[in-house]
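The chains shown are only part of the set, and none of them has been moved.
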Amino acid sequence: MRSVLLLEHTDANTNVDYLISQVREFLQEREWQKYHNPKDLAESICIEAAELLQLFQWMSREEVCAFKDVSSNVKRLKEELADVVIYCLSMANAMNIDLTSTVVHKLKRNRKKYPSKLYRGKAHL
Amino acid sequence: MRSVLLLEHTDANTNVDYLISQVREFLQEREWQKYHNPKDLAESICIEAAELLQLFQWMSREEVCAFKDVSSNVKRLKEELADVVIYCLSMANAMNIDLTSTVVHKLKRNRKKYPSKLYRGKAHL
């Protein structure tokens, strides 16, 4: 029992289902499922993605490199990234999508689309 | 051995670390880590989020409701959602962020920010 209380959820010990269930619980407590249609969710993903981008607005390459070394920067980035991810989990929840197999499948397609022989070291051909 | 070959990765049996490791492997095969600074990653999250939103451009409420019933729609949504999620995983990889604890922590903050007593059934006060 104590072990349950002390367990911290990390990427190493948590499956995606747990994260989606946490988002679902948060929604149910507030009766917010009714807002979660895929169009409004896609909007919210866009809005939060832009807030993430805003952290880097007008930053030079040098400033971007130094960004990571300031803990308050990393803290803000984590907050904004979490917002994007929470809405992605919400989309998976609303659409009844298995996110893991969706991601694995897309990576497989990307491997074919961008053969490493052709694209090694190059973003574009 | 056969069981390994047959195992399909799903949200129920896969932790976030596995997904990040898959993304990292994909990058390393192409030597693309050099592109993955947080500013360019935030841009790519924005770009993919907008492609997700584009699926619903000009759609009425009725069309959004019916969206889910057409399998080709769901297929396209999964592709675009995967693109957003893959770049979020890439950001976690590039910034050395534990995504699970970041999401769990943000949900805890959101619970305080939006007390269910006040916000039940309401997106805004």
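Note that the chains are named A and B in the order they appear, and that numbering of residues resets to 1 at the start of each chain.
The rule is simple: a residue touches a chain if its C-beta (ideal position, glycine included) is under 8 Å from a C-beta of that chain, and two chains touch if they have at least 3 such contacts.
Computed from a prediction, not measured in an experiment: that's the story for all the values here.
The total count of identical chains across the complete complex in this file is 4, with 2 shown in place.
What we mean here is this: only the chains that are shown with their structure count from here on.
Overlaying chain A on chain B by C-alpha atoms takes a rotation of 180 degrees, rounded in steps of 5. Those residues of chain A lying in contact with chain B across their complex are 8-17, 19-20, 22-23, 26, 29-32, 34-35, 37-39, 42-43, 45-46, 49-50, 52-53, 55-56, 59, 61, 64-65, 67-68, 74, 77-79, 81-86, 88-89, 91-92, 95, 97-107, 110-111, 114, 116, 119-121, 123.
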